[in-house]
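Notes to accompany the following structure.
Heads up, one of the protein chains got dropped from this complex, but the rest are sitting where they should.
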Amino acid sequence: MIHTTTLDIDSSGNFTVVNITDQVRDFVVSTGVAHGQVLVFYKHTTGAVLIAEHEAGIIADLQDTLERISPVSYEYLHHFKGLDSNGYAHVRSALLTVSVTIPILNSEMLLGSYQEILVIDDQTESAPRQVILQVIGE
Amino acid sequence: MIHTTTLDIDSSGNFTVVNITDQVRDFVVSTGVAHGQVLVFYKHTTGAVLIAEHEAGIIADLQDTLERISPVSYEYLHHFKGLDSNGYAHVRSALLTVSVTIPILNSEMLLGSYQEILVIDDQTESAPRQVILQVIGE
Partner (left out) sequence: MIHTTTLDIDSSGNFTVVNITDQVRDFVVSTGVAHGQVLVFYKHTTGAVLIAEHEAGIIADLQDTLERISPVSYEYLHHFKGLDSNGYAHVRSALLTVSVTIPILNSEMLLGSYQEILVIDDQTESAPRQVILQVIGE
């Protein structure tokens, strides 16, 4: 059995972090799949999906680290076309990932005690963002 | 067919690297799945799962790089609650990943000659660590 849905994410960009754990859990339960896995796929090139503890300090520390690695203000070659000023976001998305799979057993995701499913949107402004959820199993 | 198991990892933290390739291979064979894939999922927020060559120099180089990016000693905001001193480990886990999928064909993982499945535990101290293995296939 395979089940697919799309989550619309409400985001203002600029390292907006949205915790979608409950929405993923609800979708898993709704599919009736007891044993399998759920794929979480971010459909954009300026953000990421992340399994992490959802604590404000950790989020700020990650943003601080990424700002040192790929600062918002920097002469990115991607900007030279004059269309975009989001070079940092493309680089950060590559260093993180857009695709994560989580195992399911007894209709529950096997997440650790502190693991949450987070979406990071690092676009320069608010824009419609989507995440694909796909459950495979039996 | 879906098969799930849990590996208990013996680790003392502080960038302990454990090679679980043989254990994953044994589990794949035990499932009888000839064609499919195996998901390796790390259940904690202060470590990662990694496909890489298991050579002491490479492991030390990766730790050295991560120490320059997110040093162990740094004023992480995560520490301000006074509960933890593992801010570096949360950041590093985000830069690496906790979820990797490997294809299986003819009952064998299609790993490259030098690819091994490694678990990195970067917690500040020894703690029980678990990895979920899940084989899907036929």
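What to note about this one:
To keep things simple, chains are lettered A and B as they appear, and every chain counts its residues starting from 1.
In this text, a residue touches a chain if its C-beta (ideal position, glycine included) is under 8 Å from a C-beta of that chain, and two chains touch if they have at least 3 such contacts.
Quick caveat: nothing in here was measured; it's all calculated off a predicted structure.
Although one chain is not shown, part of chain B still touches it, namely residues 35-37, 50-53, 55-58, 60-62, 64-65, 68-69, 95-97, 100-103, 105, 110-112, 114-115, 136-138.
Residue-level contact of chain A with the missing chain is found at 2, 4, 39, 41, 43-45, 69-70, 76-81, 87, 90-91, 93-95, 97-99, 101, 130, 132, 134, 136.
Just so it is clear, only the chains that are shown with their structure count from here on.
In whole angstrom, the spacing between the mean C-alpha positions of chain A and chain B is 20.
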